[in-house]
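Note that one protein chain of the assembly has been removed; the remaining protein chains are unaltered in position.
The chains carry the letters A and B, assigned in the order they are written, with residues numbered from 1 in each.
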Amino acid sequence: MSRGLVRGPIATALAVALATGLAACGSGGGNGSADKTLTFWMYQDRTPQAGQVIEKVRKDFEKANPGVTVKLVKIPKDDYNTKLGSAVASKSAPDAGILDQPLVSKYALDGTIKEAPAGLIDEAGFYKGALDTNRANGKLYGLPQDQTTVALFYNKKLVPTPPKTWDELKQTAARVHAADAKVAGMNVPKGDGYGAWILPGVVHGAGGQMVDDAGKKVLFDQPPAVEALQLWVDLVKSSPRQITDSDKPFENGLAAMTISGPWDVPTIHEQFPDLDFGVAPLPYKTEPAGNIGGEDSVVFSSSKNADLAWKWLAFLANETNNGAVADAFGGFPVNLKAQVVAGGPEQAAFLEQLKVAHARPAVPQWIQVNDEIIAPAIESALTGKVTAQQALTEAAGKTRSLLGWNG
Amino acid sequence: MAAPALAEAQVATRSRRRPSARRRDRLIGWLLVTPALAYFLIFLLYPALSALYYSFTDWNLRSDAAWVGLANYADLLFDDVKFPHFWKSVGVTLQYTLIAVPLTLVSALAQALLLNAIRRGANLFRLLLFLPVVTAEAAVGAIWRWLYDPQYGLINAVLGLFGIPGQNWLNTPELVIPALAFIAAWQCGISMIIYLAGLKGIPGAITEAAVIDGAGPWQRFWRVTFPMLRPTTFYLLVTGVIAALQVFGLVYVIFSGNGRSVTGGPEQSGLTYVLHLYLFAFRYDAMGAACAMSFILLVFIMIVTALQFRFVKQEAA
Partner (left out) sequence: MRKAPFYVALVLLAAVSVVPFLWMLATSVKHGQDIYSKVPNLLPLDKKTGEWAATLDNYDYVLDVGGLGNAFVNSVWVCAILVPAKLLVDALAAYAFARIPFPGRDKLFVIMLGGMMVPAITLLVPRIHVTQALGMFDSGWGLIVPNIASVLDIFLLRQFFLSIPAELEEAALIDGAGRMQIFWRIVLPLSKPVLAVVTITSFLFHWNDLVWPLVVTNDPELYTLPLALQQLVASPDGGRAYYIMAGATLAVLPVIAVLIVFQRRILQGIAFTGLKA
């Protein structure tokens, strides 16, 4: 009844009259439900090209499964979990969707998502690290679709050879800023959710961890983490926030280095064609290391087409498609046999980085710890209100209390 | 417009209406309020009661809500481990209210006084001054993020003309709230129009009498105009405070973007009460606690409003 409201013929006519080339009518009425419709939620396309890739895979799947329509719903990452929460709460969850890695175990534990059927995929054919982000209590609850990591972007004009170690990084940043006070050495991560997400990779670079492997002990008040945060504190001296807090400082040549992921490479090339930049693995102190991220996909318990939904997820992750799909999602394939979409010279650095990347702590409340405890700690150290050690000691204490850990 | 015949009829005696007419009134009365009442029951009262229920539960939106009694309320107020930034968000919101509301009122009143003092072009100026208030929060947030940009922003460029060094507005904890309050004052159009109406309502005779008494413009404002505007100011103050305590959309847009999580600005300096509530509801999986937060806010709003009313009563006495 309701769809008619905004999709009626008048609406369509109006749309056409208002602007050219509007996709107001979607794929026509399609109200008849004789055929199966599968709803899949995902993040907003990173680029129009990425949208076309997914569209092609969708059509292939429909061709291979006559009578099936896959409906893609694309939602900005910032709003995704809000919408998903509302939809689950009102029993209108999609059949399947992308799910943030740290949410998989939560959703699995309260029965919101289904366990993957046995024999769905050959588990040996996947990258173990990426696959493991879909496990809860040892069982598999989803399929990874891509894996990604962050690395060091550097402006070749300002930084001819990328720094390999922390010391080199500090020297490079200082040299750039000394040469031109209007240019920051590096776009140092801030004390927000994103900065707190980057930090673990840096901590690993000093041989440390945020929490122990068993997920029982807080370790980020130990020397490696403190040294990692101290590195950022030192870097800020040659990287004034007044410069780096502006819009896209690295792209505009105002910051000589920044930390970002493969998804940024095509957008920078498109938007800032004049910028001559390279990508190198993250500088480290004792051992090369980085973060692993990426998208997992799950089937919701409320789905009436669960079998079909799993088939679709496996289709996205199979040997033929996963290369392109992962690339569209802004990362790299999780299927060992999938072909990595050939990228520019930047790609090597990410692939190398991925080999030494570590997963985020698998703690259900990690998002809250990340946002509410670690982010403010980073900020107060960066602004010089407390030392790195003080900030992290306090944050670790709070985390222990919140999680009820005594270690 | 209403026919003169009606005026004539007024003279007729006011007979009490017959019982049949009263019965019909009863029916029509209920009939007319039915749609609004249905809305009230379904979309206001029921949700409010159900939110009240959830405020006594532990609920993550997905599994069944588990009754925890007053635990959410107690934890919010006293447990700074579970809710490390609850009181911070209260402080941020109060600070915002204390800066934004007076700033908005002063700016609205000043604009209204100026508009009231001129004739030619008054309509044009009124229109221009009203523009900001009609703009969507999403657009306002986007526009001001640019205006406040430390490198390319217009604000710093203008300050630079006067030799004032540029600031990093939205990333300096001390500046975040003033920067947000300024946006609120920029959008003072509705208050301005209401003040303007208040000014037009002041009888010319009173002002003239003051002129004859030899009062200068400054005295006239403080002795005549401002006291006459008391009811208007009070109304704007009460509604302004209620709105400011619930500020959300603007901060959400200002601090979102880049696919990064909205954590409320540097050192939580922009973490307003409702943004904090929102994060617990939809990001940290604690809808029960979020509902409790909203009832704490409700009680707080009621107290503040009651205090304001009492204050005015005392003043009047």
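Just so it is clear, a residue touches a chain if its C-beta (ideal position, glycine included) is under 8 Å from a C-beta of that chain, and two chains touch if they have at least 3 such contacts.
Everything quoted here is computed from the prediction, not taken from an experiment.
Asker: If the full complex is used, which shown chains touch the chain that is missing here?
Answerer: Its contacts among the visible chains are A, B.
Asker: Of B:Ala71, B:Val90 or B:Ile301, which residue touches the hidden chain?
Answerer: B:Ile301
Asker: Which of these, B:Ala139, B:Ile164 or B:Leu307, touches the one chain of the complex that we don't see?
Answerer: B:Ala139
Asker: List the chain A residues touching the unshown chain?
Answerer: 1-7, 11, 14-15, 18-24, 26, 41, 43-48, 73-79, 82-83, 86-87, 89-92, 94, 247-248, 252, 263-264, 267, 271-272, 274, 330
Asker: Determine and list the chain B residues touching the chain excluded from the picture.
Answerer: On the side of chain B, residues 1-2, 5-10, 12, 14-15, 17, 21-22, 24-26, 28-30, 32-33, 35-37, 39-40, 42-48, 50-51, 54, 61, 110-111, 114-115, 117-118, 121, 123, 125-139, 141-144, 146-147, 151-154, 157, 186, 190, 193-194, 196-198, 200-201, 231-232, 235, 242, 246, 248-249, 252-253, 256-259, 274, 277-278, 281, 287, 291, 294-295, 297-298, 301-302, 305 touch the unshown chain.
Throughout what follows, only the chains that are shown with their structure count from here on.
Asker: Using the touch rule from the top, collect the residues of chain A that touch chain B in their complex.
Answerer: My answer: residues 76-78, 81-82, 85-86, 88-89, 106-107, 110-112, 190-194, 241-243, 245-247, 249, 252, 254, 365, 367-368, 371-373, 375-376, 379-380, 383, 398, 401-402.
Asker: How about chain B: which of its residues touch chain A in the complex?
Answerer: So the residues of chain B in touch with chain A come to 60-63, 81-82, 84-85, 146, 149-152, 166, 168, 170-171, 173, 256-263, 266-268, 279, 281-285, 287.
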